[in-house]
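Apart from one protein chain that is not included, each protein chain of the complex appears where it belongs.
Chain naming follows the written order as A, B and C, and within any one chain the residues start at number 1.
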């Protein structure tokens, strides 16, 4: 089953099971079924609860906030993650604030699903991993399926979450299979404090890892082959791939980090003030004595993501970048 | 001279000296002169170049981007920093992108001035230090005057900068004097790579500091008394207060950090994914062996900023929080 | 001008009955207006005395809008989204004097325990937020829910002429009309935004803005609370029955500063505006009809308010630790 099929099936079962679920977004009319086809077939089945909308991202986020306050469980699709910038005010100053500023008298169970990331040559305004600008917002959650989780189940969990959740679907994952075959790699799933799954991959049978690699979302597609290659070079890697990326499932990350004391954080977004910045700050604080090398971050260059294939590749992080970082922390 | 007077004078001289400078924003008509009075008197003097606007923050940022592409040097006032969320798309997907995505064929010399921060009981949507959500944006600069700089000169520098600059004016600084008297504290100014000033305060005469404190903007108002108190307790502190806060003037920060090997970062914004996260990540990377304690961050609780005075005080960082952090890194 | 059916039509005895009935209806509306006025004037005084922290935007002069619209709503099933100038909306819709007073004084007995303050209120079906424009989209979302749940509820959302600068309002108008949602958009047009007269805020005629989205419009001066109340009742009824939005423009007058002491209008102009204060004009009608009843009403309101303020002053705030604890779960 592909990630896309898994997400589509999850949305269908949510619609079937929870009458308060409403899906809406641009171009959701069947047969089109959304720009990336994640909702295909659903509008035809639930014409009153799956709505195609005008191109009005800000108001759509506001609608979701309002719906959630009054008993629905809206699932909004923003066509490209890049357009979340238009929802910033509704997320920061409305949806994320209501619960706290109304003295915990409401919940805002909104889910905003959106495809993120590069690799398709869509250029500077259609390729970003924009989530880093939202990570610092109190109250919300950011969730990203990887290839090492039941993507659909994670989406159901996000929709059932009482918080506003940004649900990030990396474009390059859609067509990939859940839990790809990966000879020599073990995969274990643990649940974080809030019940979201994190995958622990190991490319070794016994002993302790040399390096801990923390990554999420789209980066997960690179991990199985990367860990295999590292195994060939006799570098034991523990990769920890949470699905809840904000707030940090810190215990899970920290435990994984302690196993090796050498940490690489890999994310597709630009490095500065990204996911890894907060992780590095907290790991150094918590494991000051235990870390045997500085937490080393891998991410995109702090630049617009170019359209041309070679340039885009150069800007976005890849296996080679992860490998350099692994080598670096081992020195 | 107060910070407000200094900023007002700077805007006046910019208008006098640079015909391409245009100021605009909500309620800039004299005699009102803007919600915080920073532009008071200017609209009356330059009625064609100081414009009061409709309440349309998104379009205003777009206007600034367009003006800058065509030879003007717009200075936009956003009434409260909290409303920058409405400008997010124009900053992230337009203004910050043009130069890079148009292959360096344009510049976008936009300055967006905005009052930020709490302490006045304005509540969850009018008190934020919202800048952390913008720090990760490539290409832009974020500049914040402190009480230890010529605020007006820094504003002029920002307006003359070829980049899009977010210029953060902490509300509590407006009425304060530039370079407050502070017996026993020395203040030295250094320039970072990009020419923005950073102040170095020391509460000791000779020897090396025990702790390095990094802070910017509104936090600066607390520093002179705090350093004096620390001196009484015989804790030598070097405080480094840059005005360019993004991109990090890393050399300046790093040099200050090396002097003590014990670093506290204090910011008013919420801790997670804030200014200090990136600083901590980079300092640990660069000074892994030299740091004698983990970089310790002080910031707001990750919560909406409440209106009630006692609650607001509890959420925002103060001297006591800085003191605990100093004590912590000394242990 | 004020209540023509009270002042002018006194010829026949049938008319006299109507007048009496109408007057009887005026009492409770005036009561709300008077309460709002007293509460807000106290807030300004408390602020001046340093006892109220933060910000207040009073609706002094505009009370008719809040009272006439909310009195046409059913607080059990209808929803209100107030503007930044929302104390009047809150009092008129929820009747919760103590919760509001304590909220502004930052006490744990405040409707949001002092966290929200003046602009960030929620109780039951009432919501407000301090961001212009954004609330309108939230309100449309609420209306979607009410429609989908089949509650037959109507959502009223208040905003000012200045707020009409925000693009999200146009997005919201379009969607509310396209999806036929039961929203009553209430534009309180006081001709000014903070310090800026309307002619510097808007091109064209604000009133036609909703029409381009195929939304019906009603425009009236909000001087006569009974007349506005009656129109609102039929409009709310229409919105409820048709499940279609309606755009109500209430022309009104802000008599006090935008916030506190920040009025740059000509004092003479303000004085002139105050002479036409609807509250005073309604008061004169009631005073002419039954001065002692009026006095009793007003005494009751002011005493209630004094008690409320005294209680709030004595009350404690939410313990900071209790609030900070909430961050841990984030």
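Operating definition for what follows: a contact is a pair of C-beta atoms (placed from the backbone, for glycine too) under 8 Å apart; a residue touches a chain by one contact, two chains touch by 3 or more.
Predicted model, so just to flag it, every value in this text is computed and none were measured.
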- By the document's definition of touch, the residue of A:1, A:44, A:191 or A:308 touching the omitted chain is A:308
- If the hidden chain were put back, which of B:22, B:35, B:155 or B:198 would touch it? B:22
- Check the options B:81, B:121, B:138 or B:152 and report the residue that touches the missing chain. B:138
- Taking the entire complex into account, which one of B:8, B:39 or B:90 touches the absent chain? B:90
- Message: What does the interface between subunit B and the hidden chain look like in terms of residue numbers?
- Response: 22, 48-49, 51, 53-54, 56, 58-59, 61-72, 74, 89-90, 93-94, 97-98, 100-106, 138-139, 247
- Write the list of subunit A residues that the hidden chain touches. 26-27, 29, 31-32, 35, 52-59, 82-83, 86, 120-126, 301-304, 306-311, 313-315
- Task: Determine and list the subunit C residues touching the chain excluded from the picture.
- Result: 165-171, 173-174, 177-178, 200-205, 208-209, 211-215
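Here is the rule we use: only the chains that are shown with their structure count from here on.
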- Note on the structure: Relative to subunit A, largest Cα-centroid distance belongs to chain C
- Task: Averaged over CA atoms, how far is the centre of subunit B from the centre of subunit C? Could you give it in whole Å?
- Result: 37
- Task: Between subunit A and subunit B, tell me the centre distance in angstrom, where each centre is the average of that chain's C-alpha atoms.
- Result: 31
- Query: Where the CA atoms of subunit A average out and where those of subunit C average out, how many Å apart are those spots?
  - Reply: 42
- Item | Residues of subunit B touching at least two other chains | 82-83, 86, 123-125, 302-304, 306
- Item | Sequence positions of subunit C contacting 2 or more other chains | 113, 115-116, 120, 129-131, 167, 318, 326-327, 330
